[in-house]
Structures are given as C-alpha cells and as structure tokens.
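Below: one structure in structure tokens.
A single protein chain has been omitted from the complex, and every remaining protein chain is retained in its original position.
Our next item is chain A:
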Amino acid sequence: MSAATNRTATAGNLSNNGNTTNQQDPASYFLALARQGSPPPEGLTGGADEEYEREDVPTELNTINSSGGFVVVSTDKLSVKYTNVNLHGHDVGAVQANKPAPVKRLVYYFEMYVKNAGARGQFAIGFTNETFKMRRQPGWEANTCGYHGDDGHLYHGHGKGQPFGPTFTTNDTVGAGINYGSQEFFFTKNGAIVGAVKKEITGALFPTVAVHSQNEEIEVNFGQKQFAFDIKASCSFFSSLPCFCWINLSVCMMTFEYERLERMKQHLRIDKTPLSPNASYKLVRSYLLHYGYEETLNSFELATKNTVPPISMSQENGSDVQDIMYALNQRRELRQLIRNGEIDAAINKIRQWFPQILEPDYLLQDDKSATCFLLHCQKFIELVRVGELEEAVNYGRMELAKFFELPGYNDLVQDCVALLAYEEPLQSAVGYLLEGTQRETVADTVNAMVLLTNPNVKDLQGCLQSYLERVVRQLTVCCLEKRSLSGNQGECFSLRRALNSNYNAKGS
C-alpha cells in the first residue's frame, strides 16, 4: 500500500472512534427547535438559510475619507459635485461607499446617474480597495477598477486603460457590479450590459464613484431606488408574472434577472449529472414514513404502483423499512391531535400507548422530560390563544414554574409567560409561539420520541431527522465549505431560495 493511502487512512481512523460520534441529545435538539421561530437578536448573522446572509451593505457615500476640498457631498450622502477646477491627475474627487460590497451572494450591483457632465465629463464608476487614495480615478491605481465616462475605457490597475464601451454623459445611468460566481466585474449603461472583465483583486472592495471637472455632479443608487439595469432586460420576464409578484419584489431582487440567468447557467451544468431514477421516490417515501403521514403514504404508494412503468420504492435493506413503519398509525393520530391543538387528548393517548416518553429520565441524564415540557408549554399556548388567561396562569403555575430556572428550558418558559403581557400577542416578539409551526414542532418531537421507543432502533440520528433532511444538510454544508475554501465569496445553497426560484422562464 502506498504511503499516500496509508496516511489518509490514519486520518480517517482518528476521527472515527466508535459508532456514536457526536450523538445529538434529542431533548436539547427539540428544545432548540422549539425556539427556532423566535426573532434572532440584533446584529447576529443568520444561518445559511437566510436569503442574503447578514452582511453590512453600502447604503451611502463615505464623507470621512473622501478627498475634501475638491468635492461636496450632499447632505443625504447620495450625491457628489466637483466644486474645484481640475488641474492635473491627482485632484480627482473620488468617493467610496460607507461599506464594502457584500460577498456572500451571487451578485452585487450599484448605479450612478449623471446629473451634470460639467466642463469635461470625466466621471467614473467602479470598485476600489481600502487603501485607495481618493485623489485618483478608480482604475488608475493597483487593486482598483473603473469605467470612465470621458473615453469609455476600462481602467484596471494602471493609468492606461483599454477600450471597453461607450462614453457616458448627462442623464446616463451607469452601473457597476461584481459577479462572484464567474469572478468578474461587469458594467452597464442605461440598463444594458456593456461588458465584463475578470476580477483578480481580492479583499474588501468599495463601490466608488468619481468626478473630475468643474461642476460635474452625479447621484448614486445603492438599491434605495429601482435600478435601470434588469428592468429593461427583463421586461418580458416580469410581464409574464401575475401583478402581485411585481409589487412584492424587494429592491434587492432588482438584479434578479441577471442573477437568475447566472444561476440558470450553473443549473444547466448540474443538470447533466446522472442520477438513479428512483432515488427521489425513495426519499419522499421515507420522509412520509418518518413523520407518520400515513394517508399520504398509502395514496402515494398506490399511485406509484399504478404508474407506467411501476416505480419500485423499497429499500434494498428490508429491515430499515420496518423500523420506520413502527407505530405508524399511532404517530399519525398523535400528530393530528397536536396539529389541532388538542393537547390534553394527545397526552392521554401517549399515556395509553407510550407512557415512557413522558417519564423523566427517558434517555436523558437530568430528571425532566423534554417531551412532557413541550406538551405543557403548548397547552399553555393554546389556553392563551383562546383567551383563557386565568386558566393559563394556573396551568403555568402548576406545570411550567419548575422549569423557570433550568438552562435549556427557561428561555421557552419565559417566552410563553411573556405572551400574557400583550394585548396583541401575535404582533409581539413572542408571537411566533402562536403560529402553527409551534404545534408542528411539538408534533415532530412526540413523533421522534415515539420512534425512539422502538426496541430495534439502531440509528438515533435517523429518529431525529428524515433522510431527505440529511441530504439537504449535507448539500448546505458542502456548499458552505466549498465557498470558505475558495476565498469565501459567492452564494451558498439555501433551501428557501431553491424553493422560491424558478429556472423556467417563458420564451427561454
């Protein structure tokens, strides 16, 4: 065996001591899940499921480091005017944005509108790094890039540029963007792409605009208004959407079309990957089995048997299936009761069928049952929902008070109790407790705990998460890791975004 394989084998062995590496404690798993709906504290970066992961974005021009004396920035910090008379190449009035361009997305873009071409129309738009000297045009210095209005050239690190596109002047709107997927700078004029160049500059890049002759005046748009770009290009696309979609599109979706096309390109590449035809069916089936959606499962199995040709969904390893079919009917009934808010009935049935999951010490080190706790919380929430506040208080005193000091439990208890303080609890920060998702989490907890009562259960993780969910998690982590190993720029997989996107457009 060669030295190479020997070495990597040892690395593998070190991390795999025994079967139960990093087993998740089901109690803390579901307690954390129960608070998933609560709004995150200010300033915290969200998980990978955020639409645009929380990063600071440019919102206005930076007046602190701009080349004072040559320019005047408006009070709203969105316009700049060259007030001097320019004499040479070191009195450019360049202004950067207040924050660098965010990187954890596919595309970043901003625009500049020329209000007045002034004496010589020597304005520019582009990106510069942190150490850029504000008295030079973007593009004239290393680690900067700029598209200049007077000659339509692109400057990319030297004083000599290359022919790139048209010149631009009064009433033109030009845009500059970074495509992290293709690692390119791209520029637009009046809604149409002018061109793109490879981006080799690394590190934080600030959107930059510059003016350089008397009375030149430009206005920037960091997304607070609609962009000129994409609207024209995507007219045909947007017009095919129903009206309400138009209004709902937030400003950051204005680069939607360009991004969508970029994603489509990537999508087409991935589409060629061979896939075993029934993998999806097996995953859907095991999902339904896992969560106890019995009626759906029966209907689905029947339909697939009747398709032409019939689709086989049985796992090669038969014993796997038996484990997940465990207590299917009872799990379905419990889920139904909890989804309808009938907590007392659910507790009674559990006492009848699986009393052990309500007992303290079930699979845990401490002396409380997380399942019991979550059911009690839900009952409390249901009482608040129907306005039985006095009964809720009594119930809380009886069943929830003892958890007030316990770490892991106290956050949820406090949120529940806080519900009593509001006239309109739904509008408050703890309003999430009244959503249907909360009942869903309790139902999922009970489901998992019941699965764990199966004496044949081999895989703890399998009881907490469906195979489909594991696939989604693996995909997310692979993308995150891939991104972090390649400069940490670009977008990552997001289930939300994948669900909301449509790679299909009319006329494409």
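Here, contacts are C-beta pairs under 8 Å (C-beta built on N, C-alpha and C of every residue); 3 or more make two chains touch, one makes a residue touch a chain; residues count from 1.
In this section, contacts and distances are computed from a predicted model.
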Protein name, per the UniProt record, of whichever chain is missing from view ("CTLH domain-containing protein", "Protein COFACTOR ASSEMBLY OF COMPLEX C SUBUNIT B CCB4, chloroplastic", "Glucosidase 2 subunit beta" or "Cytochrome b-245 light chain"): "CTLH domain-containing protein"
Option from A:A303, A:V386 or A:A401 whose C-beta touches the chain left out: A:A303
Contact partner of the left-out chain, one of A:V57, A:V284 or A:V450: A:V284
Option touching the unshown chain, where A:Y293, A:Y395 or A:Y422 are the choices: A:Y293
Given A:I64, A:L87, A:L275 or A:A421, the one touching the chain that is not displayed: A:L275
Contact footprint on chain A, counting only the chain that is left out: 2-5, 7-9, 11-16, 21-22, 24, 36, 46-49, 240-241, 267, 269-271, 273, 275-276, 278-280, 282-284, 286-288, 291, 293-296, 299-300, 303-304, 308-309, 315, 317, 320, 332, 335-336, 339, 436-437, 440-441, 444, 466-482, 485-486, 493, 495-496, 498-499, 502-504, 506
